[in-house]
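Missing here is one protein chain; the remaining ones are kept as they sit in the complex.
Up next, chain A:
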Amino acid sequence: MARIIVVTSGKGGVGKTTTSASISTGLAKRGHKTVVIDFDVGLRNLDLIMNCERRVVYDFVNVIQGEATLNQALIRDKRVDTLYILPASQTREKEALTKDGVEQVINELSETFDYIVCDSPAGIEHGAQMALYYADEAVVVTNPEVSSVRDSDRILGILQSKSRRAEMGQDPVKEHLLLTRYNPDRVEKGEMLSVGDVEEILAIPLLGVIPESQIVLNASNQGVPVILEEDSDAGQAYDDAVARLLGEEREHRFMTSQKKGFFSRMFKGG
């Protein structure tokens, strides 16, 4: 039985796809057979972030509608060999994702994979609800900013009422907060909500804090999941988050501003 993890947020542009790419790559790198599914029908982008956009032949909707087998649609990652990508359809309607169709695909994947990561589209409509419906766990990606925090709370409400676990009266979906685009300097100046503030408002356990970093754009430009940028703070923060997801205890890092000393400023030009 695979563990099904949805990466969701409500609000768009907060880093869901970036996070899905990194978490799935991180799980696979640790030897777990992992598949990451793009649920954003019509606006597929996970393929670009994972650098396999030119290898897409069949997609998620083709599989649901019986036009292709799962094996035909799954794309094996070229960097980590236990990682597979199931791309979204670019041409179909969002309604092509039916509850039964998604269940069938997830059940089949469940037989051979350890982890199924579902990259949710933005919003709280059909696509987002399909992405979270079968989840065992949810990574709620949030920026330290009012609209993102409010939308995250909204999506938490949906997880608690409209997921399969909620409808069946099973144990609730396990929720994790992942705070992204965090800028400790601005927090210290009182210009940005702190980790503590967001934790207090959303009241769910903190999985990790990803610092705002230029590396993230550089990585997406090249189709490299951020977690593979192992020397960068954001890459290491994602690695910590994956470790915590697997039950490892790791201290939170990159939450305070790194004040540059005189010498490092002189020599690094920062």
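Structure notes:
In this section, a residue touches a chain if its C-beta (ideal position, glycine included) is under 8 Å from a C-beta of that chain, and two chains touch if they have at least 3 such contacts; residues count from 1.
The criterion applied here is as follows: contacts and distances are computed from a predicted model.
The subunit not displayed here is recorded in UniProt as "Cell division topological specificity factor", chosen from "Secreted protein", "Zinc ABC transporter permease", "Aspartate carbamoyltransferase regulatory chain" or "Cell division topological specificity factor". If you put the hidden chain back, the residue from A:Val7, A:Leu193, A:Val209 or A:Ile227 that touches it is A:Leu193. When the full complex is taken into account, the listed residue touching the unshown chain is A:Val149, out of A:Leu46, A:Val149 or A:Leu179.
Interface with the hidden chain, as seen from chain A, comprises residues 145-146, 149-150, 153-154, 157, 161, 187, 189-194, 197, 200-202.
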